[in-house]
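I'd like to ask some things about the structure below.
A single protein chain has been omitted from the complex, and every remaining protein chain is retained in its original position.
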Amino acid sequence: MSSAPQLTSQSATKGYIDCDNTQQPTSGRVPLVLNMHSFGEVTHQVCRVAENKPPFAWYVAFVISLSMVGFLGVCVTYLIFTGVGVWGLNNPVMWAYDITNFVFWVGIGHAGTLISAILFLFRQKWRTGINRFAEAMTIFAVICAGLFPGIHVGRVWLAYWLFPIPNSMDMWPQFRSPLLWDVFAVGTYFTVSTVFWYVGMIPDLATLRDRAKGKFQQFAYGLAAIGWRGSMRHWHRYEVAYLLLAALATPLVLSVHSVVSFDFAVSQVPGWHTTIFPPYFVAGAIFSGFAMVVSLAVPARQLFGLKDLITLRHLDNMNKIILLTGCMVGYAYSMEFFIAWYSGAMYEKFAFVNRAFGQYWWAYWIMVSCNVITPQLFWFKAVRTSIPLMFILSIFVNVGMWFERFVIIVTSLANDFLPSSWGDFIPTWVDIGTMVGAFGLFGVLFLLFCRYLPMIAIAEVKSVMPEANPHAHHASPHTDHAPAAEGSR
Amino acid sequence: MSRFLFPRWTNALLPFVLIAGAITPLYAAFFVAYGLSPKTLDVGYQPVQPVPYSHARHVGKLGLDCRYCHTTVDRTAFAAVPPTQTCMNCHTQIQRDSPKLEKIRQSYESGMPMEWVKVHKLPDFAYFNHSAHVNRGVGCVECHGRVDQMEVVYRFAPLSMGWCLECHREPLDRVRPISQITNLAWDQKTELTPEERDSLIKLYHINPSENCSTCHR
Amino acid sequence: MSSVKNRYWRSVEDLTSSSEFRDWMHREFPDGASEHLTENERRNFLKVMGASFALAGLGLAGCRRWPETKVVPAASQPVNRIPGEPVYYSTVWEFSGFAQPLLAKSYDGRPIKVETNPSHPWGGAGVSAVTQTQVLGLYDPDRSRTVLARNTHSSYPAFSEFFNNKRAALRAQGGKGLAILTDFRSGPTYADMIARVKVAFPQATIVAWEPLARDNAILGTAMAFDSPRRVLPAYDKARVIVSIGDDFLYGSPDAARWARQWSVGRAVDSVDPTKQQIARLYVIENGLTPTGMSADDRLAVRQSDLGIVAALIAQGVSAGADSPALQTSIAAIANSLAAQSVLDGRGKEVIDALIADLKSHHGTSLVTAGVSASKTTHAMVAAINHALASEGATLTYLAEPIEASSAGFAALCTAMQAGSIDTLMILGGNPVYTAPADCGFANALTKVSTVIHLGIYADETAVNASCSWHIPEAHYLEAWGDARSFEGTLAIQQPLILPMIPEGQGGRSAIELLAELLASDPVDGYSIVRRTHVGLSGLTGPLFESGWRSWLDQGYIPATNWKAMPTTFNAASVAAALQADQAVLTAPSSLELVFLRDMKVWDGCFSNLAWMQELPDPVTKITWDNAALMSLQLAQTLGIKRGDMVKISSEGRTVEAAAWPLPGYSDASIGLSLGYGRTGPGVGATARDAGFNAYTIRTTAHPDVATGVSMTRTGATYAIAHTQDHGASDALDPKVPLEGIQERLPTLIREASVQEYRKHPDFARHVTHVASRLSLWNETNLDGAQFRWAMSVDLGKCTGCSACVTACQAENNIPVVGKDQVLRGREMHWIRVDRYFRGSDAAKPESFAIQPVTCMHCENAPCEQVCPVAATVHDADGLNTMVYNRCIGTRYCSNNCPYKVRRFNFFDYQRREPQREEGLMKVKPEYYVEEGPDVWLRMQFNPEVTVRMRGVMEKCTFCTQRIQAAKIKYKNAWAKAGGIDTGSSNFSIPDGSIETACQQACPTGAIIFGDLNVTDSRVAKAHRSGRSYQMLEELNTKTRVQYLARVNNPATARESSGGAAHPDSHGHAAHGHAEG
Partner (left out) sequence: MTAAPRVYGLLAEFETPAQIMAAATAVNTAGYRFWDCHTPFAVHGLDKAMGVKRTILPVLVFGAGLTGATIGFCLQAFTNAASFSIWALVWVAGYPFLISGKPLMSVPAWVPVIFELTILLAALSAAGLMLLLNGLPRLSHPLLANARFRRATDDRFYVVIEAKDPKFLRSKTEAFLKSLGAKHIEIVEDR
């Protein structure tokens, strides 16, 4: 451990005080794995989560989440059997919680692929500690997101008309519609994210397979690992494919929320019809996505004893990104106002003034305080490295980002062109139930993931450990033989 | 303790599993495209009618014109199903005691209408107008087939939207002079040259619409 | 060939007379009509009913391999019937004694819609909303369907038996103790029957009474002349119209007719611009009415002060110049202390201008008083009109056939209380609910041993414990009769369908019941009516038959209108009356309660008609309730907010109602409409609990306005479902939404004074800045189309009466959603009438704006682009089509519609009954399995229009079914005539032969529909007008619906004059032209 900085001696798995590895050491590399000295320990640390009985808290969380899913089932069944009127929607507010939740979850679904793909391309090694479950979070969030456009349509049973399937009516989707772009963008995003996630997980599934004790586990993990043997010839293509996937996922991740923002930007509703939306939405998505990662990572590392792998440095880095994207979002908010004023367009101007001072002023100011004001605390390192504070702030950001979507959708629709048709939106219990239920669905999926799948990219973490360097000038203390292998380059 | 190991034959099985996986979406599309099509489901529907009225005999052998019974076909949207009265125009003279006509006679005497089983049914949201077609050179046979050869009437055409559009997009092969509208045996493809058919299209100003509002209101 | 000119409705007379027709009708309703209809049979009813394919419109259920369906042709085809083709019949509906000439449209035996009868001298002026709605009344599932004996089911034979005995007893006493209480009926057949009753029962008491009568007008004219007169105004001839509390554009049975007349004088483009101005309308009223909103100058004063205003005007125009007595008594009122405080500065200015106008328009001015204005006001108005030489020029006096009725009714009540009435026949009406509170009618009823009630509904009167018999009444579309319109023209009321009520359960008309009373032959309405007309016409045999045929064909009997009745103005009588009433007229100001006439439910008799309940009030935009209307200032003083329950007390009686502050109200006046607040047994599901019952506080002495009332908050609140004014409350800064509205109003609704208009005839085109229309692409999609359908809406003619809304509802199978859904903002009307108040002071709006809004059929429709499944696309003729069966319900189109005219089926509204209560869980389990609301209601459906299921968007289609019908009709005719060989390369549709439902119903002709490709079509001309503009033109939606800007003719200056305030500053160079 040549480069370990001023570490405390406490083991993160036992104590509550985190090792501070956030300082850039004057020499050497930043340790991204603490208190572990061998590959085997990393393997064990991650796999034991899946192999042992989960902590009690897991069961509590699971039961709560499951009952929320049950309620979601009730709400959705009621919705589908009765009609979307069970939501508080009306003319003019034809979209409200449904699309708010959709955009919210799509936004959450951005951090995973972003961490995986963009940080991978930028060679940010700290991604390895968090990418796996950030990706999982992405997929589950996209599932939650996909639920809403699916159930929000008036005739769910005909939603397959959104796909260009040859049919006896000779009818096709209408490809000028941003909603159809959504179908393709979110569908592609979900598919590619899942593929990316799964491809990344294959070696780790093989690890689980090889460690599995029970026959069923051996079968199940064996099936999932599709016979991965760690062959270097496979690794070669694997790495190329992974790089390609990262390179493809990067524009994809930027495109998805751009396309989601087109749902609004392409329309002519004042407050929606804005060219700033694509970058603004992407920044917001990253913002909320990272906040969600923090919200999940903080309890997860605590619960499953992964503090040595998800270290304060990881969290600190994420908080910095939250701060950065929070500022971008704040810039976007002010820019919207400026452009609305500068445009001189009556309806546009009104839409924004009305957001801040009209009937939904409270939603607007919740949004501003949660998304712009409170994240400013992350300028302070003490806040960035304080587990409770960052947890609270990340929850704030999630709340704020939900309200951002609510503000954009509902305030714009409620007061658009003709004052005669102004309206307001009052949610019903089904609205709230569906929203809460989606969180439950997310929770169930995430808890199952934590329980049964490798939460941390074992192989990748190993590859960023100092021991993984075949050209290192030090010998591993665990090897009695140190061939001075010369690198080819 | 022995481990679970996949047997060797699973390796041979896998390609098939993968191919099946790849085909599934294609199959689903095929299922929607063909399996759910009226072409598959509805063509050939041949319900039993309360009275064994034979179009083959009345139209094919006796040469009744379609419009003798379906009187409103060239005037209104609906080709009216004839009232019992129409049957009795002849059957008070002919086959007065045929047991097959018992129900007709009952209806005539009681005034209670006959309940025929519908063969050609469009969904309620599709508004087809017979008069607009028969006055513009689209013969009965195009949609109803050779009714003059049907002992019991069956569904000849799918009557699906795609099928309607086929003709609306390419009417050339389906027009005929109005004089031959009800002549089911007359085939415009053998009787007329494409040029002649084209001139018919001009004559009737046939400009079949693909507008939604043409059929859906 | 215009459809309205061409009489293609036919008489059914020849059919009805034949036994064949009778037989056919019975076959049409197998085991119905003559027997009973059980619940299950009713479900099958329609199936069998639909001879041929009549129900093509029902349900969107589309699945393959249909369940087996039956085709049921009629056993023998009736003459003139083509299955699936509508037939029109002329008929009339009598509304409070005034015949409304109609053409009823029948589909396979089901009347589904009424239009005005354009060939009738009193027709051709659209159809008001309430008249349209009577069709729904025919199929009202809450209609009384059985004879009730003491509120238990009985049968008509049982009643006949009882009646036979009763008749004998009554005859023996010469009719002593018999009283007949009827509503107003104008027909000679009815008069004839009453005359026969008087002969047979000489001592019988016969009272014609309705709660909403015109007593004041009758008594007032009786003062001014020697006998009561009916004032027949000619608004079209007047250049200056002064309405003293007269809501003539909306608030009377014949409002459509008056509105049409008024609109003639407002036709700004058809008068010579160099000489004439449009007619000027002054309105002085206590509340706010469509007439007030259409006024050029309007004043709000208390209803009780209208007499003072009339006196001021009378004084100003020197009424009674030749009668010092009259002058003195007028002056006494006009100069009284009370008169000093009636008018504020602006009020004086308006009255002065008004007087000056009247003075300079002798013979071309018209002053009218509202039905609720006091009789002395009516007398003064007669004096004013006399002074202005209006008679014969702008108004005609006719004989008044209806007597003032409230005294008669009070006397009847007294007689009942005294026990001198033994048998009471109530023919129509619901006096238990509508009688003045001081009459104690329900109590009086207990003193009558036999009460026979004939009514459409088993209402409060029918189920009253004292009511011996209730007979279901035949609907006007079910029964023969005759009636006179306002000016006297006589028309036959021709039924289109046999009574829905089985014969053994009643289904009788009033004349039939009177015939039963007389036990005379004949007893069927058809024969009775014919007998009358044989007598009236003096014709017999074939001559009569041909006359009868033509009367039915054209829908009226020619030359039966009343002739003008010359008058002698009796100044002395007026002077005496004024003197007598001076104290009342000049009573010190106090809080008053005005009993408003609601044109949706009238006296309450239409309150079970769901279309009416759901129709937003033209002024308040309230649905499903009434409310205590008051000025903002009054509400503020008393600490009352919108929706607060208030208790209004007068003379010891109270009513609780929800408060609704309304801009434009006069400050010491509360308005509460009658006809609501029906609760308890005998009230249909739709009417039940709707609003607040003002009858509880209405007395014989004060039927129109109660003064000296008090109002307090009860502390409770009430949710009122209204369709406008959402989304501006709860703002952090209330000024933001309010100023936002005021800022955009001038661009949405453009208007100018007539002077400005003459100076800048194209002012409407230069209100908004429209960026250069350089498109990113070639907008050639719609080039080369044979038709370019378009609509023009003249804001200068629209009164906001909402007839279009109901007509559209009837034509297009638009569901009623219920109060709960309206509260949630989910009303389904395809056309709505927007109402705005303009001005900086919310309490005292300077002017009002009314704007009907429906789908604009934008050429660059924003909705189309965002639909992912192409459920809304354009057709070549420029219609923005909405394909319900393709719609999956993403609702994106509605979000992207700047005009918010799309309506979404949040629930299966056609299957779900309208619900009053809030609460989403109120979905009954049956909802999931049952076919829907009562099959009766579904019989009203227009089979030409798809009935939409839940989850799909819908909107105005420009009545595409009518366009298609016309296209097919004209193209068939052209093709049959030889196609291209006819010499014309293609068929054409004459301008005016397609009318949309809203256009057809519009009383003032504000809506014009047609083809822009025809350069001289009315719509093309309208679009070329300088007044024509597109709403939200700056969005480059290229709307096919354009508005004609309103041109006002105010006498007094307003603070701002709206959109065209500064036409000069809008140079052509800086702004793109609206139309290239």
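Brief remarks on what is shown
In this document, chain identifiers A, B and C correspond to the written order of the chains, with residue numbering beginning at 1 in each.
Here, a contact is a pair of C-beta atoms (placed from the backbone, for glycine too) under 8 Å apart; a residue touches a chain by one contact, two chains touch by 3 or more.
Treat the numbers as computed from the prediction; the structure is a model and nothing was measured.
Within the full complex, the chain left out of the display is in contact with A, B, C. Taking the complete complex into account, A:M171 is the one of A:V33, A:V103 or A:M171 that touches the chain left out. The omitted chain makes contact with just one of the residues A:L245, A:V298, A:V353 or A:M367: A:L245.
From the options C:D422, C:E864, C:D991 or C:E1033, the residue with contact to the unseen chain in the full assembly is C:E864. On the side of chain C, the interface with the absent chain consists of residues 777-782, 859-862, 864-865, 870, 873-876, 1038, using the contact rule stated above. Residues of chain B that touch the chain left out of the display are 3, 5-11, 14, 18, 26, 29-30, 33-34, 37, 162, 165, 169, 210. By the touch definition given at the top, chain A reaches the unshown chain through residues 38-40, 43, 164, 166-168, 170-176, 178, 180-181, 184-185, 187-188, 191-192, 195-196, 198-199, 203, 206-207, 209-211, 222-223, 226-241, 244-245, 248-249, 251-252, 255, 259, 262, 458-460, 462-463, 467-472, 475-476, 478-479, 481-485, 487-489.
Convention: only the chains that are shown with their structure count from here on.
Chain-to-chain contact here is organised exhaustively, every possible pair of chains being in touch.
Set against the C-alpha centre of chain B, every other chain centre is closer than that of A. With centres set at the average Cα position, the gap from chain A to chain C is 58 Å. Each chain gets one centre point, the mean of its Cα atoms, and the points for chain A and chain B are 54 Å apart. Computed from the mean C-alpha positions, the centre of chain B lies at a distance of 46 Å from the centre of chain C. Across the assembly, chain A contributes 171 as residues in contact with two or more other chains.
Taken residue by residue, chain C touches two or more other chains at 873, 886, whereas all remaining positions touch fewer.
Those residues of chain B whose C-beta lies close enough to touch chain C in the complex are 36, 38, 41-42, 45, 47, 72, 75-78, 80-86, 107-108, 110-118, 121, 123-127, 129, 131-132, 135-136, 178, 202-205, 209, 211-214, 216-217. Those residues of chain A whose C-beta lies close enough to touch chain C in the complex are 81-86, 88-95, 149, 152-156, 158-159, 161-162, 171-174, 176-180, 183, 263, 266-269, 346-347, 350, 353-354, 356-359, 361-362, 413-424, 426, 428-430.
Touching chain A in their complex are the following residues of chain B: 3-6, 28-29, 32-33, 36-39, 158, 160-163, 165.
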